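Input: a single structure, listed below in structure tokens.
Here the complex is missing a single protein chain, while all its other protein chains stay put.
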Amino acid sequence: MTAAGLPSTLGAQSKPCVLVVERAVSEERRKWVGTLPGVSHVVTTSDSCRLTSRCYRSESSTVTLERGRIAIGGNEFVVAAGPCAVESEELLGATADAVVQRGAVLLRGGAFKPRTSPYSFQGLGESGLDMLDRTRHRTGMPTVTEVLEPSQVDRVARSSDMLQIGARNMQNFPLLKAVGRSGRPVLLKRGISATVEEWLSAAEYILSEGNFQVVLCERGIRTYENSTRFTLDLSAVPVVKSLSHLPVIVDPSHSSGRVDLVKPLALAAAAVGADGLIIDVHVDSREALCDANQALAPEQFASLMGSLDRILTAVNRPLARLSSTSKPKN
Amino acid sequence: MTAAGLPSTLGAQSKPCVLVVERAVSEERRKWVGTLPGVSHVVTTSDSCRLTSRCYRSESSTVTLERGRIAIGGNEFVVAAGPCAVESEELLGATADAVVQRGAVLLRGGAFKPRTSPYSFQGLGESGLDMLDRTRHRTGMPTVTEVLEPSQVDRVARSSDMLQIGARNMQNFPLLKAVGRSGRPVLLKRGISATVEEWLSAAEYILSEGNFQVVLCERGIRTYENSTRFTLDLSAVPVVKSLSHLPVIVDPSHSSGRVDLVKPLALAAAAVGADGLIIDVHVDSREALCDANQALAPEQFASLMGSLDRILTAVNRPLARLSSTSKPKN
Amino acid sequence: MTAAGLPSTLGAQSKPCVLVVERAVSEERRKWVGTLPGVSHVVTTSDSCRLTSRCYRSESSTVTLERGRIAIGGNEFVVAAGPCAVESEELLGATADAVVQRGAVLLRGGAFKPRTSPYSFQGLGESGLDMLDRTRHRTGMPTVTEVLEPSQVDRVARSSDMLQIGARNMQNFPLLKAVGRSGRPVLLKRGISATVEEWLSAAEYILSEGNFQVVLCERGIRTYENSTRFTLDLSAVPVVKSLSHLPVIVDPSHSSGRVDLVKPLALAAAAVGADGLIIDVHVDSREALCDANQALAPEQFASLMGSLDRILTAVNRPLARLSSTSKPKN
Partner (left out) sequence: MTAAGLPSTLGAQSKPCVLVVERAVSEERRKWVGTLPGVSHVVTTSDSCRLTSRCYRSESSTVTLERGRIAIGGNEFVVAAGPCAVESEELLGATADAVVQRGAVLLRGGAFKPRTSPYSFQGLGESGLDMLDRTRHRTGMPTVTEVLEPSQVDRVARSSDMLQIGARNMQNFPLLKAVGRSGRPVLLKRGISATVEEWLSAAEYILSEGNFQVVLCERGIRTYENSTRFTLDLSAVPVVKSLSHLPVIVDPSHSSGRVDLVKPLALAAAAVGADGLIIDVHVDSREALCDANQALAPEQFASLMGSLDRILTAVNRPLARLSSTSKPKN
């Protein structure tokens, strides 16, 4: 693609599709694009039919993590769990063991933590990534961790199975393009004041780079209400499902900021049609260096999973399990 | 105050209790109040322990509608359904028959409709009340309908089992006091930009008049998001449950304004711990004079009830049924 | 009005205009209405051309208070000031004397105070009205005070020159109709989460009863920001001016809830094009029974008026003065 917004991945590779924008690109130019090496189809998008939309792809997409052979967006319901931040390999490992035992299949944990204040704990950085990497190899659990800037993408992609774009970076377009180019599965959190439309447009940045491996994550929006940290917008789940083929999961921990609300909101997320959950769990939850008051203790997580199981039965969605025969790749 | 809702020690008297506020009333005056005829106890409330709070009453309250012997707030889950507005006795009756058959136990329908524009259909008024009255007698279903001003309270209370305070009137204090004095069960909708704290303070106006028969209704709050009419705040359900002993139900119809979202949000409400639902149903939903695009057709309502049943099983709450032997009172 | 929404004032009087709604009223019926006694014109409104809109009346309206011969909405800028609540005749009188001396022409003061909690000070009620009445006669200042329910309208109208509809009652439609029927000048505060369109629709309720004496008041909207009590939406002033012929004033006291912000916001309101201000002033501001931290002391009010005078010169709008020869009517 030209500077006018074509995928930068369009090089020598086998990508079969070139994106063309209706109004920005002339008929003539569109034809010319179709003659470029490696281009098999030219798709014209419009405001009403983008790569993220159901009009472009009517069936629901699944995003697959090779490690553990997990598919997000299919019939199975996927639970990610782990500490807000990686604090030490021991704590991370203990939490991973605790959550995998109780049914989580994806390990979360931040090595780079975006914090409102420059004086708050900012994560362990690269050593945190190394801890994640060793833990995923030891346990066989795939991992998801946040990436904060384009220059980190390759480094983080080497140590984690899925790249998380945090709420604050939902419209960090150079970062979206970078994770798009990486080809890695991406977890795209909704910005705290993003409309559903803006959220899908942010995802479009990733897809337009040729990376369709995007999972959306509703994590609460900012409203006037102050009994919860954010207002979890569960309506957004069926709204997104009606507009887009992408999977959607829900984060009941960061949205509420309250341990006592995580379980009821997790059950509601399953009932409303989400494809999974991402939950803060900490083996020593009161001592967490980050967002301590929202992390579940392992036994609270176990209780949640028990109730969740009953809701999933009601909605005919089995809980995804780590395939025991899975061999970690990478 | 009536005896309703006061500690059981304040039994059979006709005016057993005077409410006194800690900071506004001197010790002296409080004693003097206790000597007034009919006053047996003086209860001092405080900011942190009001009549609506769990510190005042730790066990959950149930609100009972005599017709049909329905209790809201107990273990049974209560579904109210019916048209947004009463349009004719035929349509109301047909809808009532359709919803009761499919498991609704409470009939909703507005005779007085508060409308943003003075030129929109404002409801049938008193003749609408008469239609509600005849329909509840015929079907045995109790009814809930909105009351807009203090002077209407008695009239509406004669024709309906439960009085609804709409979102726009949540802080209409003279109206809250009037329904408080009426002693009738009240459905108090949350204001579109009310905090949970303000909502409970509004309920406190009703309870402080001696009427503890209050059910809260979450119906969406106003946010920047425009894919739904309001943002349903399901977190508010467990938040209210943690603070207050009052029952809470959820309105997935008005909050979303979209037929396609009513079912998933209804299921989520059941999963999150609500005590019931109130749902717009119309036998000829495309022709509804008011909020046509949010009313379910009877077959859509049936589908919702089927799925709801499975969720209720998962959370161990049976669906409330109209007791077949019930004899309409009034 | 008939059931179809015609002005109830349409009786034997000289009102020359009957409002007819495009879609609700047939051609035939419209003609018939034109033959009724006292009807000189039949005006058909539409969604895009209502009584509040500039398309209905292109020149800006002025609302006149007879006492003091004050016109709001003309070239002169009008300052209303006074205590949040009437607490005693002495305090009210002292505040009135303090503010009139410094350039206020309209006295504000609540006799009925809508309060979030039933246990907060609710105003002096009728005795507060009597104090307002005596004070306006003594000082010659017209008064504005809040009315909370339809049944109070006549009583309040006897004791005050202008009726205030508070933010919580902006969509209390029976109350809007009642103040509409009263014919008295009305100050209509914007609801804390009302759009400009809803605000104008609320005003339309008053105008559609034949009362065009409506002044709008921007007083802050509810947002996530918590450094101020509400977020003053000064953009709403020119937005309203572009849509409607009605005057708009601004309340910098209740919107911010902070004494230190009242002056800068008052100056900004004058610069943005408001027709006036309404400001909390209390002679003993720390002891105010209601919203103590937002009331200016008289010397702070004097400082504000000095700076305001310079801004008004810059925008070519003189400050309205009480006409010294005015004789209180009523």
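Which chain is which? They are A, B and C, in the order written, and residues in each are numbered from 1.
Criterion: a contact is a pair of C-beta atoms (placed from the backbone, for glycine too) under 8 Å apart; a residue touches a chain by one contact, two chains touch by 3 or more.
This structure is a prediction, so every number in the text was calculated from the model and none was measured.
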Contact set of the excluded chain (shown chains only): A, B, C
Option touching the unshown chain, where A:54, A:134, A:168 or A:310 are the choices: A:168
Among C:221, C:246 or C:305, the residue in touch with the chain that has been omitted: C:221
Hidden-chain contact residue, picked from the options C:122, C:169, C:255 or C:294: C:255
Touch residues of subunit C, complete complex, unshown partner: 193, 195-197, 221, 223-228, 231-239, 242, 255-256, 260-261, 264-265, 267-273, 307, 310-311, 313-315
Absent-chain interface as seen on subunit B, which is shown: 222-224, 226
Residues from subunit A at the interface with the omitted partner, ascending: 3, 5, 21, 24, 45, 114-119, 121, 148-151, 168-169, 171-175, 192-193, 198, 201, 204-205, 208, 222
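To be clear about the criterion, only the chains that are shown with their structure count from here on.
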Chain contact graph, described as a line, ring, star, complete graph or other shape: complete
Copy pair subunit B, subunit C: interface residue numbering same or different (half cut): same
Two chains sharing the most contacts, counting C-beta pairs only: A-B
From subunit B, the most remote chain by mean C-alpha position: A
Size of the rotation, in steps of 5 degrees, that lays the CA trace of subunit A over subunit C: 180
Centroid spacing, where centroids are CA-atom means, of subunit A and subunit B in whole angstrom: 39
Mean-CA-position distance for subunit C and subunit A (Å): 51
Cα-centroid distance, subunit B relative to subunit C, in whole angstrom: 33
Where subunit C touches two or more other chains, by residue: 222
